[in-house]
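There's a structure below that I have some questions on.
The other protein chains are all here in position, but one chain of the complex has been omitted.
And now, subunit A:
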Amino acid sequence: MRIAAITGLHGASIRGRARADAGPLLLSALVVVLVSLLAGAVPGLMERTADEAVRDGVRRGGDAAKVIVSARFEPDDTLNGRARVPRLAQALDDLRLRAVDELGTDLQRMFRPPVASVISPSLKVTDGSVLRTFRMAYLSGGAGPEVVWSAGSAPAASGDETAEIDWYGPPWLVQVGVSETAAKQFGVRPGALLKLADERGNTRSAQVSGIFRAVDPADPVWAEAPWLLNPAAGADGIGTTRFGGLLSAESLPDARLAFPPDELKRTVSFAPDPAVLTWATAQSLKATVVTLQARSASSSTYDTASTWNTGLDSVLDEVTAQVETARVQASVLLAAIVAGAVLVLLLAADLLVRRRSPALVLARQRGASLTALGLELLAESAVLALAAAGAGCAAAILTTGGVAAGWVAPVLVTAVAAVPAYGILTAAAATRDRRSPANRSARRWARHTAVLRRAAAEATVVLAAGAAIVALHQRGLGSGLPVLAPTLAVLAGAVLLVRLLPPLTGLALRWAVRSRRPLAVFGTAQASAASGRALPVAALVTSVALATFALVTAATVERGLAGGAQETVGADVRVDLTEDTAASADETARRIAAAPGVTGVLTGHVTDSAQIVVDGKLTPARLMIVDSRAYTGTALQPDQALVRSATGALREGMTVEILQTGKPAVRLTASGSAPAIGGSAEVVIVDVAAGLPDPPNTLWVTGPGAVQATDGLTVVSRAELARSRRAAPLVSGLIWLTWAAAAFLLVAGLLGFALTAAAGAPARWLTVSRLRTLGLTPRQGRLVAAGELLPAAAAAAAGGTALGALVAAVTTGPLGLRLLTGQVGDPATALPWAGLAAVAALFLVTAPLLVRAEAALRRRQRLAEVLRVGGPA
């Protein structure tokens, strides 16, 4: 009450007025609640999705995400040869313990139990016609790997435990175990001798001691050398199969002697555990890993010190880039939401102050100071806005655990300050000397400064928008100005539209005055008068344009996801044939082609990282050997290839050399660019006629029945892939936010329209009543009233949607949406015509609906009453 005494604040009158204006007040509060909830929820959402994205990224990163520690064994050279060191398994274990120790207990928690291994270089199998490579591996991790010997026995030492060998002695024999699958595929039995040779043709020999079966093939230990269990195709070259032999602690020392010194190294590999990784821990993990890597690199290469290596930092860098992009993309949408909210709040404040202006003017005339009036209005709006923001933020914290003060602040400030500011301006204007300056030049000067002030404000918006768009295009999406580019561009467009509208309605009026229809004149006159009010039109156009921007972005992402899936899969369904199904590929293709709903089947051979040499540099690329005419529409000559490169390594006109194991390289000319298919950075498409070995390992199936027809095979379905990508945390979070922004901005636009209509209603219906005293029927009166709302509605429907679509088209490229859609390039802007038409129709239909509602509210009022309260014109 002391405050009331000092400032003249009057609690009862504040409450009374608040009750009278419940509508606009509640609406403002609702807008504040919604924005603080939305803006508040986003950081929390982003944080959660960032955690998910880190896990997802690490999972997808596979081997690249592992931290590998390697070290030599102690030297084994003697005076004239090498000595067999029996306790090599122990030495490997030592390395594991040392690595765990170096990693530290904190970081250990983020990894699965490490797997220690010794893996030999690749050897060629010299008998038989099939190209096969063979490696030996010793694995140790946790309890495993546990195996059951179904024939023969575990590898044992092949001779004397402490033998010494001569430098130039015969190849040392090693005992290995072979998996059941491998044994069957290559027809080996226990006791069989494998004839092997290294790259230089030196012979090596291994003896199969037994045939084993993994107790748990899913044991992560096997992931270090999956070819031990299942022979794998492809990776060593086109048409080769690699398999391997399992070493035991006893045969490991023999393996070392079978290879030149230091060719067998100790390796400990740590696979990050996605379950315990978060965005925050990933950052500290990255830092530590980088340090360990840097420190180990500086140690001498000729001792047994451990070397740390990992791609985890780049995997995390990639995820970080994605999360940052997503964050900035979210900021773009938040900026739009905040802009829409601020404009609606301004309209609500305008309406409120208009309604109260008689009371304010009266209070002012009775001697209330502007400060007192302002404080009274401030008290009311502050209580309401703070309560609303508090509720919204609390809800945001409860649901997502975060709140974004930075985004809520502008909305809160507007909600608190707009009503008092307008109120003071209104009260001050009412009591200021109304007459314009007597001196004509002074009058002109006053008019000029007002015009200049407005032009300067508009120029500022347009320049800021231009700068933001240029920054966006030059620097790409980053925090700061580029984030505001779409919003500023829309605001600038709205400002220009607002400028354009009065001349347009003026033209319409000039036409209407000549027309013979009385309603045309009155309606257009109302329209022309209303089009001069800048704020409502600007607010409406901005909300609709930003909503359209969000809708177009959502549509672009949706279509981009479909396009990205098409790029990756290349058809409705891609069938990846396995070793045992590949043999019957043609047969399978025929069967699928005959199935109902299948319109096409193509076979081809795909090698994921084929060894391609361009410009004398080895450039791993995805090699596709296909019937080029059926696949791409253009028939390739045998010496031609199509290329596509995200890095620019492959270009048209280059000579592309494809390396093959055991055969001369094939040289081709890159004659054109490959379609965006394959979802890989580097793609080379070659016709079957090029003469590369091409046992089909892939089928592309198109048609509505493709999924059904390929049931039971290993397939990648385009629809399924698009669905799963859409469900990825960052993508689904952003798509959700995009739709939420579109919905919010549409609602904001409609609210803004209703507020504008309400603010103009008293004057509008007074005019309609006056026209009715001249003989206008009630229906005609409603049409004239609708005429007044039409410019804003039309500007929103036509100008707003067009502006939004235009801004989206200009900005989608640099928004980096390809990170969401999984496309190699940026998606093309997709215009959802039906949606845009619906938005336009919504606003055009709202105008007559609002008029109907207003008329219904005034139905019981007689003309006499309206005219009695209406003041002088």
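Criterion: contacts are C-beta pairs under 8 Å (C-beta built on N, C-alpha and C of every residue); 3 or more make two chains touch, one makes a residue touch a chain; residues count from 1.
In this section, contacts and distances are computed from a predicted model.
The complex appears with one chain absent; UniProt names that chain "Putative ABC transport system ATP-binding protein" among the candidates "Cytochrome bo(3) ubiquinol oxidase subunit 3", "VWFA domain-containing protein", "Putative ABC transport system ATP-binding protein" or "phosphoenolpyruvate--glycerone phosphotransferase".
Between the chain not shown and the residues A:T105, A:S441, A:T647 or A:T777, the one that touches is A:T777.
The hidden chain makes contact, of the residues A:T767, A:T829 or A:T846, with A:T767.
Only one residue in the set A:A508, A:A525, A:L561 or A:L815 touches the chain that does not appear here, and it is A:A525.
The omitted chain makes contact with subunit A at the following residues, 513-514, 516, 518, 521-522, 525-526, 528-529, 767, 770-778, 862-864, 867-868, 870-873.
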